[in-house]
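Every protein chain but one is kept in place in this view of the complex.
Now for subunit A:
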Amino acid sequence: MTTDKKPAVPGNRVVNKRKLEERRRFLRSIILGAAVLGISTLGYIPVASAWRVRMRPPGALEESDFLSSCIKCGQCVQVCPVQAIKLDDIDHGFGVGLPYIDSRSQACDFSCDAVQCILACPTGSLVYKKPVFMPTRNGMRVANPPILLAKEKDPEPTLNIRERTGLARLARPDACLAVQGKGFKGQARGADFKGRMRFIEVDRWKPIPLRDHPFDLQLCDLCVRTCPIKGAISLQPVVDKDGNTRMTPTVHEPCLGCGVCEMICPVESAAIVVDARKGWGA
């Protein structure tokens, strides 16, 4: 086109060819820019629509702060003695590489006492105590310092952490063995389950595979007896509509949402679950 318009200038063809290529390159560059920007903002979709509400490791900042501050290094993953922490994939958009805990497959049972993941974090995405200007939603802070049963006899029995990662809830009371008045015998999650936990009566420090620690219970109270936090859950009698008294697991305010109850619950799928990022009374 341009060559048609200015046919008179001699030697113009070469210049035009170069100009043309330059123009093409410029256009290509703009397309490249738009494409990369478009692809990188795709990360919004999973975040904005909160596809899956992930449970973050203990001490995590509120979700939006967590998303912006975590450098995605996985140092928290590396120090966890039970390897409860995993990193998210690209289907989580901006959350790719962010640590989360899937309690059902491996809960944080505070095997490390000092909450190692918080110590390992280089960016302050996981903290014992949030800076004052960072908001905490109502119900996330626990009323009293949580007492870790594993170190109840230590001079300093409490945990350094004061905020919950979520809250346990009896999601399917009908499926709960305790509610049904049933006992439990055997390996809590079967012989193939890979999850680990520490049991104070076995070893104060070393987590062992759940399957190596079978139970024999008259009335199932696995969630209550394995909960690492004092006073977080108990079996309470309730009278049902037929006038029978039944025992039912009841979650109390000190629950940190660690997820041990969800991991150990022998019914499939778990009768008790932890709602990630949920506060008390919410």
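Structure notes:
Criterion: a residue touches a chain if its C-beta (ideal position, glycine included) is under 8 Å from a C-beta of that chain, and two chains touch if they have at least 3 such contacts; residues count from 1.
Note that contacts and distances are computed from a predicted model.
Missing chain, UniProt protein name, picked from "YeeE/YedE family protein", "Ferredoxin-type protein, NapH/MauN family", "sn-glycerol-3-phosphate transport system permease protein UgpA" or "Protein translocase subunit SecD": "Ferredoxin-type protein, NapH/MauN family". Which of A:L20, A:I71 or A:V238 touches the hidden chain is settled by the complete complex: it is A:I71. Across A:S105, A:T123, A:Q187 or A:T250, the single residue that touches the chain missing here is A:T123. Of the residues in subunit A, those that touch the hidden partner chain are 25-26, 28-29, 32-33, 36-37, 39-41, 43-44, 47, 64-65, 67-75, 77-79, 86-87, 89-91, 93-94, 96-97, 120, 122-124, 131.
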